[in-house]
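Below is the structure I would like to discuss, written out as structure tokens.
One protein chain is absent from this view; the other protein chains keep their places.
Let's turn to chain A:
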Amino acid sequence: MSTTEYNGSELVVRALKELNVKYIFGYPGGSVLDLYDALFQQEDIEHILVRHEQAATHMADGYARATGEVGVVLATSGPGATNCVTGIATAYMDSIPMVVLSGQVPTGLIGDDAFQETDIVGCSRPIVKHSYNCRSAKDIPTILAKAFYLASTGRPGPVVVELPKDMLNPELKFPFEFPKTTELRTYNPNTKGHSKQIRKAVNAILEAKKLVIYSGGGIILSNTSEQLTHLVESLNAPITNTLMGLGGISGTHPNFIGMLGMHGSLEANKAMANADVILALGARFDDRVTNNVKKFCPNATIVHVDVDPTSISKTIKAHIPVVGCLKTVLEQLQTAIDKSPISIDRSAQEDWWRQIISWREQKCLSYSTDGDKIKPQAVIEAIYKATNGDAYISSDVGQHQMFAAQYYPFKHPRQWINSGGLGTMGFGLPAAMGVKLAFPDKESICVTGDGSIQMNIQELSTCLQYNLAVKVVSLNNRSLGMVRQWQDMMYSGRHSSSYMESLPDFVKLVESYGHVGIRVDHIDELQPAIEKAMSINDRLVFLDICVDEKEHVYPMQIKLGAVDDMWLRKGVKA
């Protein structure tokens, strides 16, 4: 038996190795210098030095979304920790597995308003799945094992671990005891759906005349895309995805009727409004989906499957709730469907599909190509073609995010990386960097705008340091497009603070960071520029594309209306 002893910092590193951590995204500072020293003296875990801690959280987040593994962040106490708050909230809203290690002043100084002291556990309490204060260094391996277990099981989410400086003291040594299994008596993530509920659900699904499957981020998180596709095909049901659920079934699948919600397709929202049974899988009836809850799908029986009971009947009452892990519940549903004596009313289903196809034929995503200005939609379509639809696409938040969701049909789960719940501008670039680190041979593209990119543009420096050859596609409309769109539609065109009068020369900027910048002003330049960008694989390429600033995102739900009350184009209602 080994009697080797380790100090707290070494315990952290050893535990992280035990947990198969390959990358830590962070920024050093006073309270965590001992831990940085321990990281320096090993080679298994690579530390990625960001330029701002918020970006560290988004990189870890992008890495987690693309791989399904836990993203790990390390920040110093005080400002280092508070800079992580937006990234933690982003991960929390989208249920992303993340562990944030935060420094803290020594335990003897806690509460004294010491230099760089912040109660980060208190600050982050509403936006974490759980948090730990470490008060005894020998507990570090157990705490980290629990943190990773919580972050990655059930409904995943971020966990904060606060490490006071004296816990990392190199002088105090302890044996390394890593728990073989991790269990918490207060935490049992539900795994199996109740058999009675499964039976009810299956009956409703098979007896439906107008069934719609509505699936969300839960499908991506639970790696159940194949099971979902099989279910859809065995029922021949129409399926819509939430913004977070895109890629859950291939965007090119014939049964896929597009994204639903605020900027969803007409056919998806119409199908929801007219459905008699809605099967919601790992989705949470967010307000950006439902529009006015009082008018939401009044005639539908709602079957709602989710691992988190709080998501069920929170905004929309579920008639048949099923609590359980999607992987197991989908298996249960499929088995019960395959065995059920009830046969689907195929003629009703044909009528239903005919109806949906007639909505689809209205081609709600068509846009005007008049004029010589570059349409943002056309840029996304060109990117789709150039990448054969196989690239990882990260986005920031705003019009470009919606255009990417609408015009890039994602073939695979985890291919679409965006801040759906919190809507965090500045997410895209660091997230794309996390993806590139995980999959260096794959194309990782950040679709952004001139507003969002400036919220974490300092990370271009990190890209150079680690040679992260991501592509940045900026739909530059010289304004905060989505804000401007709302001001056009709801504030009589008063563009209050949505206009950027002092944009930098992005090409020069990215060049000064050591990357390749390409400016595209004219439609004729678009295709060659994209081709040139795609031919460069060893350097970061930034495409600054000057797009039509007057373009709005359509279709768009009409405020306070039903799910299918939509503007199709300027002044044209569905």
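The rule we apply is simple: a residue touches a chain if its C-beta (ideal position, glycine included) is under 8 Å from a C-beta of that chain, and two chains touch if they have at least 3 such contacts; residues count from 1.
Just so we're on the same page, contacts and distances are computed from a predicted model.
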"Extracellular solute-binding protein", "Electron transfer flavoprotein subunit beta", "Stage V sporulation protein AD" or "Acetolactate synthase small subunit" - which is the UniProt name of the missing chain: "Acetolactate synthase small subunit"
Which residue of A:N133, A:Q362 or A:Q458 touches the chain not shown here: A:N133
Hidden partner chain, touching residue among A:T310, A:N388 or A:S496: A:T310
Contact footprint on chain A, counting only the chain that is left out: 121-122, 125-126, 129-131, 133, 150, 184-187, 308-310, 313-314
